[in-house]
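Shown here: the complex without one of its protein chains, the others still in place.
Coming up: subunit A.
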Amino acid sequence: MSGVRTLLGLGLLVAGSRLLRIKSETIACRSGPTWWRPQRLNSGGRWDSEVMASTAVKYLSQEEAQAVDQELFNEYQFSVDQLMELAGLSCATAIAKAYPPTSMSRSPPTVLVICGPGNNGGDGLVCARHLKLFGYEPTIYYPKRPNKPLFTALVTQCQKMDIPFLGEMPSEPTMIDELYELVVDAIFGFSFKGDVREPFHSILSVLKGLTVPIASIDIPSGAGTQKVGQGRLGPYPPDSCPHQV
């Protein structure tokens, strides 16, 4: 979900669970030289940069990722809108770093963003909007749209910014290769389970035949989170995977 991607995209390290266990104390005013630095239970433990630098990046299981999400929404009162915005912005930034406009043939570079039916798709919509602001020319394919205000609003934002929405998916990989220099896969996220249903099964088949690079948001769509660690990358090998570096 958006929460995990936001954390990783912003460079936070989840490994130590420090973030999840920190409880804030009621801050009392004190007079004297330490009025600004009240005592806290974990007196050693603020964001010690040495600790952060020495902790390796951890790859999360599906359960862990869902648990982090729950913590962010329930305990930290983040909203889906907030985290989705940060996630999409982070993804667009990562993609722009991996494929800077100056390295692309067209000006502006053309990008196809394929959005799935859930929050991964929402991340894709935000990502597309920021790519447009960064000087790319995104096009969106969004076949299954949840009837929720969050998603309809994100669609409106893209439409008002003149980002076209395709009526149908190009049926041949070569058609995509000719029109677009990069494809963003925002189809399924880490909470995906089970079989891939249409139209996404056909979409993923087309993506398998692409020669242009694919950037997958969070995980390559269709890949089980558990399986990635064992070397399987899902139905196709993406060229870059924001948040899974």
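Here, contacts are C-beta pairs under 8 Å (C-beta built on N, C-alpha and C of every residue); 3 or more make two chains touch, one makes a residue touch a chain; residues count from 1.
Rule of thumb we're sticking to: contacts and distances are computed from a predicted model.
For the chain that does not appear here, its UniProt entry gives the protein name "YjeF N-terminal domain-containing protein 3", which is one of "General transcription and DNA repair factor IIH subunit TFB4", "YjeF N-terminal domain-containing protein 3", "Carboxypeptidase A1" or "Proteasome subunit beta". Checked against the hidden chain, the listed residues A:V68, A:L86, A:A128 or A:L204 yield one contact partner: A:L86.
Residues 10-12, 19, 22-24, 27-29, 35-38, 40, 46-47, 49, 52, 75-79, 81-82, 85-86, 89, 92-93, 96-97, 100, 133-134, 152-153, 156-157, 160-162 of subunit A touch the missing chain (whole complex, contact as defined above).
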